[in-house]
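Here the complex is missing a single protein chain, while all its other protein chains stay put.
Read from first to last, the chains carry the letters A, B, C, D and E; within each, the first residue is number 1.
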C-alpha cells in the first residue's frame, strides 16, 4: 500500500491484486485493507456499473491502494471515465489485434500519445504537479490476451508502445481454443498457450499477469515467469469461506445441504 | 413462472411478458408476481441504467420469472453484461442488416458460436452443469425489426443462426416509414409492414413478438400469427389505473383536472 | 396540482391522493402526473427509507403536487426530517392518546406552537417569505385513528390544536378490535367505528380521511362525510392492471397461471 | 434452505446462520447461496441502513433463505419495517429488562399479542393465507442478552411470551461486566455468564444463540447447549480469506505488508 | 428559467449555464435554483453515470431549468438515453470530422432527420402535442471542437444541418495542439484557435459556447462573439468558496494548511 501502479511496475517484483465483483464501496474498502499491492474493480464480469464503481474507487483511496478497473469492453468512454474517476490503470478485455491494443492505449493516454480527453477530476487528486505527461506516465494499460486472435497477434500487440502488461483470462483462453473454460489448467494445450504468452511478454519487456483460482496456481505461474496475480474475487473468497463454515460447523452432529457447485462469482 | 425462456420458446405457445421502465427492484418483483411468462427490463427507453438493472434481475429471480433485457444499443458491452447479470435473453433494438443481427448473436453466444466472454456470475446460478453449450442454448436473442433497413433485409436477418425472435416496435416502424409513431395501428401501410414481418418469421421459424397498447391489440396480432406480446409498461399500467381512479372518484360531485395526454411512460 | 395542502384543506372540498409504496423517484413523478390532489409517500408500510424518500419528494415538486409523508412512527426525527425535505404534511400512525397527538403536532410545528428545529432546507423552496409562522400554517398534521385507544380517546385527540386531519387505516382498526384486517368493510362493528370517527371529526372541524380499496369505497365513505381519500397504492394499481392483462390476453386460447391472491402491496 | 424460521425453531436442531455487514444485495445473495439455515442482515453494527436492507431481503428471497434482521435498537419503527420488508425474525440488541423484552415482542406481533401495524407488503408474499395469526406464528423474536441488566433479569426476560430465542453478544457481555470485548472466551467469568444464559434458556424452553469467531467456538458452545450460531460476518470471512491469499502467495520469494490486526468488520 | 433551450437559442442572447459534476439530485436542484439559463450534467468528466443522471434531470425539471447532458462519447446509446430521460440538448465531446458531427445529429433526431428511436419517456412530459417534429425542433445539439481534426474540419462540421452550437473545451484544445491544458488562455496560439472557432460559428450561424474559469473569462469571450458560457462546476465553485472560508477564518490568529492546488473538479 502506498506505491503507485507505476512504481509497482518499475519495481520488477511480482504483485498480487484483489478482485472486486461486489458493487459496494464498503467491501471495496475491506479489500483495500488486506495487504494487496493493488485492487481491480471488475466492471466487465463483476456486477458493477459506473455509478457503483465511482465510490469504490474512493474507498480504495482511503488506504492509497492503487486501483485497476477492468472495463466492460475496449471503448473510449469506459476507459476514460474509469481513469478520470481515479483508476491508475485499466484492464482491457479481449484484445485480439494490434489495432485493438492501439485503441486501448490511445484512449488511456493524453495527446500526443493518445486522445484521452482532459478532465482528471479524481485522477489528479494527491498527485504533485499533475500534467498530461505525469498522467500518461502514471497510467498502466493492461490488455487481456484471451482470444485466438490475441494469441496469433501476440507480438504485434506486445510491440504497441504503452502496453504495460498482459492479463490472461484462462477461461476465455480455453473456451476460444475449443477447451472447457477453467482456471485449473490441466490441458497441455491450455498450458502451452499460457506459457507462450509469458514468453512473448518476456521478449517485449511487458509484465505478464494472470487470473488464478488458488495460491497454488499463483506459485505455479510465478515460477513460470508471470508477475501479476489475482486469486478468485471478493465474492468467491467470501463464499468459499462461508461454505466451509457451514460444512464444518456441525460435522458429525447434523447434516447440512451445501449449495450446488458451478457458481462463478 | 418457473419455465426458462428456452422452454417457453420450445413450447410453441404464445407468451405474454411484463415490461419494466421503472428503475426499482421492488416494482420489478411486483411485475414478477403478476403471472407474466417473462419480464423485460427496458434499458433502452426505460429510465434504467446498469446499476439499477442488476438488483431488478435479482428481484425477478425470486419468482423464477425469466428475464429479458432490452439493451440500449447493439453493443457487446450491453449484451454481455446483461446476460452475465442473469438475463436469459436480450432484445436488441434497431437491427437493420444481416451484419447487425450477426453482431447481436455473436455478442450473446460463447465460442464457437460467438465471442461472448466467460464470466457467468449470475447467469450460472441455479443452472445444473452450466457450460458454454448450456449457456448458449439457454440464451434467447430477439432482434427488433423497426427500421426501413430491417424490413428490407428481413429475410437475411431472419436467416442468421441464433436469431430466436423478432420483436416489433410499431412506433419506430411507423416513424421510420414516414408515419406517426403509434401502437394503435390503423394506417394500412403500417399494418402491411407488421404483417410482412410475421410472415417472414413464419418462413424462418422464428417467433414474432410485438409491443402492444392493450389486450385488444394482443388479440389482433395473435390472430395474425404473432406469438410474443407485451402491453404497455409498469409505469403506463400504473398511470392508467391511477388516472382512472382520479377521474372516477368524485364523478358528479366535484371536478378534477386530469393530466394532459401525450405521455409515453 | 398547484394548490398547497393548506389551500386544499381550506377549500372544504373532498380530495383524492396517490399513495407511493415503491422506492423510486421515477414512479413518484408518474404518480404526481395522474391528477391527484396530493401524493403520500408511505415510509411506514411502503418499502421506502429516508434516502429513497428524499428524491421522491423532489420528483413530486416537478408538478407542484403537494406531498404527505406517512412517517414510520410517531418520532420527532421522522417528522422533522420529512418536513425539512419538503413534505407539506405528515400522516402519523397509531395515535392512541391525546399525548400522542400532542407529540406529533409538537414535532411538526416551530416554536412557540411546537419544538420543530429550524432548518427548512427544501421546505422553504418556492415559498414567499418563509418564516416559522408561514411554515407552521403550511404544515398539515394528520393523525391515524386505528387503535382501540385512538377510538376511545377520539375527542381528546381531535381537540388537540394543530390536528388538521384524521386518517383512518381500516385494516389496523379492524385488527385492533378483534376483526380481520380489510379495506372492504362489511362487519357492522367495523362500519360503526369508521362512522364514529367521521362523526367525531365533524364535531371538531377536522378533515376525515380514509384508505380505500376502490373507487366504490371512496364513494361510500364520501357519502358518509369523509373528505380525504386514497385508493390502493402505486404498486397495487400496477399489479392489478398487470394481472388483468395476463388474465385477458389469451382468454379462450391458452391458460395462464395467475399469482396467488393475498398480496398486500 | 426452504424451511421457515418457525420450522427451524420447531425442528429442535442446531442452526447455523450467515451474517451480513456489507450493504449490498449481491453479497447478500451470495451469502444466501452458502448453505446457511438462515442469514441475518445486521443493521445495528453492520454498515446497513433501511434503503440498503430492503433489496438485501429481496436477494435472500431468491433462495428462500429465511432472514433475520438485527435492528439498530429496540424501537417499533425498526422492528415493524424489517418485518414488513420480509424478515422472518428480528434480533433485538441490549434487552436488559422484562419491559424491554415485552416491548420487542409487542412491536413484532399483531394484535392481540402485540401492536404491530398491518401492512405486510413483502411479509405476506409466498405465504398461503397470510393473516395476523399466521404472521405472528411465523415471526421469530430473538433478544440479545449482553448487558448486566440482561443477565440479572434473565428469567424474567425469558418468561415473556413470544421470546423465541436469546442471542448472546459475547463482546458486549464482556465489556458490560468489566472485561475486554472478545468472541474468544477465556475469562472464566465470561464463560460463566455465557453458561448461565444457556442454562436459563433451557429452563424456559428458549433457543440459545451466540455469535462466534470460528467453527471451533461453534462446537464449544454447541456442546454446552447452544443451538443457534453465526461465525464472523460476510466482510470478516472475506477479509480473512483475502489476507491469507496475500500472506501465502509469495511465501519465501518476496515480503508483503499485511494489514494491522484490530479490525472488527 | 422557464424558457426551453430552443427558445434560448432562438433568442439570440448570450446564455450562462451551470455545470454539474457532483452525482446528486439535491446538488442539481440547487444548481437549478441559481438563475442559470440552463444547466449541463457532465457525464463525460463529471463523476456521473446514467443511474445518477436520471434523478438529476428530474431535479432540474422542478424549476423548469432546461438541461444539457454532456455525453461520455459520441455514441447513440448515450445520446438517445440522455434525451429520452429529459435532456433538451446534448453536448458531444471530441467531434473531429463531418462524419462525427453527422453521427451526433443523427442519433439526436427522429427520422427522417436522423435515427433516434421513439420512446420519449421523460422527453414528452409537459410538452404540448409532442411529436417527432416537435422533439426534433426542441433538441439542441452542441458539438465540442477541441481536437486538431475539429479545428481543421471546422467549416465542414458547422455546415452539418442540425448542429446548433459549438462548445469549446479550451483544455483539450490546448493539449491537442501541444500546449498545456488550461482555461486561462494566455498562449497566443491558444487564443487564435478560440477565435477561429467563433469566427467559423458566425459564418455558419451557429452559437459558439465555451467553458470558462471565471466571470472575467466569460466577459473576454463574450466580447469576442461567444454566446454560451459556463464557469467552473458545482464542485469547483463549492471548493473555491470553502477554501476561501478556511483561508480567511483565522487570518492573523492561527495558521491553516490549505490544500494543494492542482485539483480539477
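Heads up, the rule we're going with is that a residue touches a chain if its C-beta (ideal position, glycine included) is under 8 Å from a C-beta of that chain, and two chains touch if they have at least 3 such contacts.
Keep in mind that this is a model prediction, so the values were computed, not measured.
Counted over the whole complex, the shown chains touched by the missing one are A, C, D, E. Residue-wise, the contact with the chain that is not shown comes from E:258, picked out of E:156, E:196 or E:258.
Annotation: of C:120, C:150, C:200 or C:259, C:120 touches the absent chain (contact as defined above). Touching the omitted chain from chain D are residues 21, 23, 44-52, 72-73, 75, 78, 93-94, 146-147, 169, 171-172, 175-176, 178, 180-181, 235, 260, 262-265. Looking at chain A, the residues touching the absent chain are 25-26, 29, 33, 54-55, 58-59, 61-62, 125.
Touch with the hidden chain on the side of chain E covers residues 1, 13-14, 16, 18, 21-24, 26-27, 30-31, 33-37, 47, 215, 218-219, 222, 229, 231-232, 234-235, 237-250, 253-254, 256-259, 263, 265.
We take it that only the chains that are shown with their structure count from here on.
Annotation of chain B and chain E: jointly contacted by A, C, touch as defined at the top. The interface in B-C, B-E or C-E that matches A-E, meaning over half of the contact pairs are the same by residue number, belongs to B-E. Ranked by distance of CA centroids from chain E, the top chain is D. Most remote chain with respect to chain C, judged by CA-atom centres, is A. Mean C-alpha position of chain A lies 34 Å from that of chain B. With centres set at the average Cα position, the gap from chain D to chain E is 51 Å. In chain C, the positions touching at least two other chains are 21, 23, 26, 33, 47, 235, 263, 265. An unclassified topology is adopted by the chain contact network, corresponding to no line, ring, star or complete arrangement.
Pairs of chains in mutual contact: A-B, A-D, A-E, B-C, B-D, B-E, C-D, C-E.
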